[in-house]
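Excluded from the complex is one protein chain; the other protein chains are retained at their positions.
The block that comes next holds chain A.
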Amino acid sequence: MWRRSPSFILDRTSSSPPMAADTTRAPQNPDSISAYYQTRAAHHGVITSEWLSQAQAAVGGVVSGDEHPVSSLNELGNEKSFNVIEEFNSWRKQPDLAEAVAAIRALAAVIRASEATTMMELEIELKTASDTLKSWDTTSISLTAGCDLFIRYVTRTSALEYEDFNSAKSRLLERAEKFGEISCKARRIIAMLSQDFIFDGCTILVHGLSRVVLEILKTAAQNNKLFRVLCTEGRPDGTGVLLSSELSKLDIPVKLLLDSAVAYSMDEVDMVFVGADGVVESGGIINMMGTYQIALVAHSMNKPVYVAAESYKFARLYPLDQKDMAPALRPIEFGLKIPTKVEVERSARDYTPPQYLTLLFTDLGVLSPSVVSDELIQLYL
């Protein structure tokens, strides 16, 4: 915005420091690749091995870079942080497991390994572990949200409720185990809830590869609903290609679109289904790049936009605009050699404001965007 401002010329002469800061900021993090999106890509398996190795190297850089502040914080947390992240990574490898659940499993492992004898000690240990996890991948919203949720649960559980510390501890472990089940169950619930919205003969536009959306479509197909799906291609990691192949296995008629053909085919679409990486406090969603423009097109053509997201993706974030989030970067292949002078927009996700969303299907029920904040307040306050 301010670049357009007429007084910008004045600014440049008078106060150059802010400008300099701004320009130096961009090259600062070209190498940090969003681990979240890398995992997603790995799960999808539609990427070149070359890219994967490249990404892996990049992730390694991130981890080592991130450890410094942690170790400087406290020595004790350092070795534990290794534990947590390794644990987390091993859980993360399972393609069916959501990131939040992996995080909670990792935290549960921390509890199991902990030698703490009081609730307070355990809390502190968990806190450092979750902080390490969070700082390890700041771009993953559901990881942060999952950690917060679990910590929240722990702090709300006091050993006083149980006879002794050990029973409280086992209770926490139980809870952590349950969480994984809940996340699987959540998908089922959402799928069931959404069935009322899918009618025979409808055309559904899907963007991105969301496990929840896939579950919804699967359930609809099992219920013998007749519908057609339009998949966007989902550059650069081809999520649409993967989804369309999954759907064709279920004998659902699928059509693959270019990402840029959304507006072109919007008039034959009855509803838009998207998943979400995170649902933010305003009720908007953060999702794979392209969701925002699809929502805009759908909104201008008066088509409903439905979001399917589990409640553990609700995050206490409040982006005001697209740039108001930690950027999640990923490498993009254009197939051609790009001149070095050309900048490439590599952000992996965008923010869709709530006014462009119609409903959110969550395991808490079918919500309008404004209810998200209600739920969050009740959860965290």
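Everything that follows uses one rule, which is that contacts are C-beta pairs under 8 Å (C-beta built on N, C-alpha and C of every residue); 3 or more make two chains touch, one makes a residue touch a chain; residues count from 1.
Here is the rule we go by: contacts and distances are computed from a predicted model.
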item: Omitted chain (choose from "Probable cytosolic iron-sulfur protein assembly protein 1", "Translation initiation factor eIF2B subunit delta", "3-methyl-2-oxobutanoate dehydrogenase (2-methylpropanoyl-transferring)" or "ER membrane protein complex subunit 8/9-like protein") - UniProt protein name; value: "Translation initiation factor eIF2B subunit delta"
item: Listed residues A:F199, A:Y264 or A:Y318, member touching the removed chain; value: A:Y318
item: Listed residues A:E86, A:E181, A:E268 or A:D374, member touching the removed chain; value: A:D374
item: Interface with the unshown chain - residue positions in chain A; value: 1-2, 4-8, 11, 14-15, 17-19, 21-22, 25, 281-283, 316, 318, 320-321, 323-324, 354, 370, 373-374, 377-378, 380-381
